[in-house]
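Report on one structure; see the data block that follows.
Here the complex is missing a single protein chain, while all its other protein chains stay put.
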Amino acid sequence: MTKATEVISPTSADEAASLFGDGSGVTVIAGGTIVVPDITYGRVAPGKALLLGGAGLDTLDAAGSTVTVGAGLPVQRLSELAEDVEALAECALNVADYEVRRQGTVGGNVCAGAAGDAPRGDLQGPFLALDATARSAGAGGERSEPLEEFLAHRKDRLLLDLTFEKPAASAFASLDYPHTHAYTVLAVTGVRAADGTVRLAATGLAGHGARLRAAEAAADADAAGAAAVGDVTLGDDALASAWYRERALPVLVRRVLAKLGEAA
Amino acid sequence: MKAVGARLPRYDGIEHVTGRTQYVDDVKVPGTLWTKALRSPHHSASFSGLDTSRAEAMPGVHAVITWEDVPLLEYGHLSALGIPADEPLLAKDEVRYKGQPIALVAAEDEDTAQAAVEAIGIEFEERTPLLDIRRAFDEDAPKIHQWGNWYPHFEGEMDRRQIRKGSIEQAFEQADTIVQGVYRPAAIEHVPLETQVSLVVPEANGRLTIYSCTQALYFSMGVVAAHLNVPLNKLKVVGGTVGGGFGGKVDTATETMCALLAQKSGRPVKWRWTREEEFLCSSTRAPWHMEIADAVTKDGWILGRKMLTLHDSGAYARFSPYGLTKHSFHHTGAYTIPNLEFDGFVVFTNRVPTTAMRGFGVTSVSFATETHMSRIAHVLGLDPYEVRLKNANRIGDTSPNRIVYTDPSTVPVVKALAGGMGVELAPDYAAMDREQRTGDLLPEHLVGQLADPEDH
Amino acid sequence: MNLTVNGIAREIESAPLTTLLDVLREELGVTSPKVGCEQGGCGSCTVLVDGEPQRACLTAVAAVEGAEVTTVEGIGTADSLSAVQQAFTHHYAAQCGFCTSGMMLAAEAYVQRGGTDDREAIQEALAGHVCRCTGYVKIIDAVAAVARGEEFDITVTAASPGMTNLGGVQ
Partner (left out) sequence: MAVKQGRGIAAIEYPTGMNQNGDPSQAWIKVKPDGRVDVFAGTSDIGNGSKTIQSQIVAETIGVPYDWVTYDNSNTDSSPVCTGTFASRATFVAGKAVEKAAERVRERILDIAGKELEIDPSDLEVVDGEVVAKGAPQKKLGVPDVAAAATWTYGELITGTGAQLKPYAAIVDAETGEVDLPPHSAISYAACAAEVEVDEETGVVQVTRLVQVYDVGRAINPTLVEGQIEGGAIQGLGLGVLENCYPYYPSVEHRGGQFGSYLAPGFEDLPQLDTIIIENPSADGPYGAKGIGEMANNAQPPAIAAAVYDAVGVWVTELPITPEKVLRALEAKAEPVREGKRVTFDAELSVNTVSQGGIAFEVPA
């Protein structure tokens, strides 16, 4: 199996970026929790595999008012941010299970596509609500841009890190089956920035996670819940239907806003 | 020391906790070939132009089999019970469910086997699938088998499983209320942690050693022997240690095909299903459709039950006629209901064949009848424990097919449940036992069904 | 490539993206990690990599080059069972046994990192491990008992909490 694959293991972020090049023909393996099964099941046949484990991307810097999360940071380690960004830590601990969170990376989660029959990419929600900036490498060199823009072309780029300002408060609400190996059906993250701005984002949608701008602009929690449905495209998958998500999304928005109120 | 009743450790407990228990996949035989299947991508289709020549010519490929390689193509899992065969081991001319195996390749490694599968030529003509058992009887429904859309061979001639006892018409007439409802439990996967797997080793003496995860060594041996048309002394099935079954490993899913590949290649052949194959192509618990109408009195006696059951068998019968018969025998649940009219059909659809699973045939009917029982209690405004105790089967009562109950425990278990829940039963109910009916517990409608428990 | 497997240095010949699971089972003949799903979803293949539990099916062997890998064969033998192995025996925490190796290694790591006998904490820690046989009750009992530092008589098995036997009742 995979005998023809060229495997390269960069030892720095710069080397990783340069080996990634424009990304064509490169299969990135960070934690491996998504791509290794794809290789096993024959859905991905890497010509050139970039093994990121030793590239030094597993950084976490939260010393000041700004937080920078390296793309190679294991998802589990976001729990260290529980005091600064409760919602991010809560969302992270909601991903998969202990072993998979230790192995899977923030970058892999943020860049994940749908699993085919279930949504993935739970961390997109909190990072979108935090208005994070994504720094990535790829065609045209290194680039920093809002995560929202990065998500649209995430498959073509190598995420290096995510940076955001520590919020005043944050909250997370999700619909998931209690056992953690199921994907999250639907989740909403809310953030109140230091300047009082409230930002909302959802995952479990038809595409990748999305900001809920109409909901953010609404007058009260009920109106926000109703407006959120217009912010997103919902789909059917193995876990739930669009019909169901349409009814559950306003509930989660209201719950997040209520929690943010409590956190005030 | 007494052995029976003792909390002794598992016979194989130390092997389990030291990782030494040997499951089929742990058996390593040098030179073993890997197997991959060409499976139907369609729920229903005819096919033509099956061409394995390119696959066979690929380096590393040692055997490819199709229906033409199977001595006995169709073998009924329950032929001993007179249930005729309907399922080919490998599809011939048509496929009736997505995932149905059409051809198999044995090759040096997994990638080569998969590449060879992709090199097999075939052309499909897709057909409209039948998926809703409630539509199977309609004139415009797609037709699945030459038999039609439901199984016609109960007792050789009946197209349904039927139970008749007493007079349902009279029960409906005498009823104060008729409670009617529909119950539809889902198809579920068995989810054994060990997926379907076998390894077949051709021995120098001409025998085949079949390492199998089967729940039933002799049953699987019989199935393989029938397909291969060999006597039992040509086969040795090795197993008995299974990584979870729950009914799904009563199917002989891989053994016969590995045996054919081993015969053809002269090499040991293993086929271990991926988890995706296990989830998407393995047989499931059946979805059922059950309709019940119970004739009840205002004080909670059930005078009669009319019931219609449609059993979604998927594309082939497998054990479904057996399961439906068992279902019909238990459609009164833990109660005595003297007037019965039950009709059940094994209905074919273009989904993965369904098979035995824990509680086969009865899990469905327990859900339907017990949810219905709760509804009856609510409709009548009665206590759910009392309705159950009142109608509970007792010594001397008779079952739907007129077998006398000799040791029913419905009354003891319901009373114990009330105790466990801290529910205080009314004195009449708290005093009940399972002995033969007398007095208030023997109303007129239950006299006729009584029998002598000594006649058991 | 090199790995240390259960304390023994091994040279690895498999291709670098071969899963650690395939390396252990097919190349090295260490069969206690089981092929349950190869999707990371069942936990049957879990091994300890440098002391921490990891899904062998999600791990390209090149990603753990040089690591210390421990399987159940490395935590105890029939003659000297580890506390977790004794607990799983005494508490009847294995039925078909297929999930057991991965389950025990996750339990081993949980106890090693100071996990307590809190049932919810155990459920959370082992949540990635599917067992279809036991209903999990006795597995939790076993791990909790190890966390409490209990000693085990493996010639008998323990009753589950919440069990009552009424004997014969008419």
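Residue numbering begins at 1 within each chain, and the chains themselves are lettered A, B and C in the order written.
Just so we're on the same page, contacts are C-beta pairs under 8 Å (C-beta built on N, C-alpha and C of every residue); 3 or more make two chains touch, one makes a residue touch a chain.
Predicted model only: the values in this text are computed from it and were never measured.
Novice: In the whole complex, not just what's shown, which of B:Val29, B:Met58, B:Ala187 or B:Leu450 touches the removed chain?
Specialist: The single option touching the absent chain is B:Ala187.
Novice: Of B:Gln114, B:Ser167 or B:Thr371, which residue touches the hidden chain?
Specialist: From the options B:Gln114, B:Ser167 or B:Thr371, the contact with the absent chain belongs to B:Thr371.
Novice: At which residues does chain A meet the chain that is not included here?
Specialist: 115-118, 175, 177-183, 236-241, 243-244, 247-248, 251, 255
Novice: Since one chain has been left out of the picture, which residues of chain C touch it in the full complex?
Specialist: 37, 39, 41-42, 92, 95-98, 122-124, 126-127, 129-130, 132-140, 157-160, 162-170
In this section, only the chains that are shown with their structure count from here on.
Novice: Give, as an integer number of Å, the spacing between the C-alpha centres of chain B and chain A.
Specialist: Using C-alpha averages as centres, the distance is 42 Å.
Novice: So what's the Cα centroid distance for chain A and chain C, whole Å?
Specialist: Inter-chain centre distance comes to 30 Å.
Novice: On chain A, where are the residues touching two or more other chains?
Specialist: Those would be 1, 41.
Novice: Identify all positions of chain B at which a residue touches two or more other chains, and write them in rising order.
Specialist: 274, 276
Novice: Using the touch rule from the top, collect the residues of chain B that touch chain A in their complex.
Specialist: Per the stated touch rule, the residues are 109-111, 114, 274, 276.
Novice: List the residues on chain A that touch chain C in their complex, please.
Specialist: 1-3, 5, 7, 9, 29, 31-33, 36-37, 39-41, 46, 49, 51, 53, 96-100, 102-103, 179-181
Novice: State the interface residues of chain B toward chain C in the complex, per the touch definition above.
Specialist: 6-10, 12-23, 25-26, 28, 190-195, 242-246, 272, 274-276, 409, 411-412, 415-416, 420, 433-435
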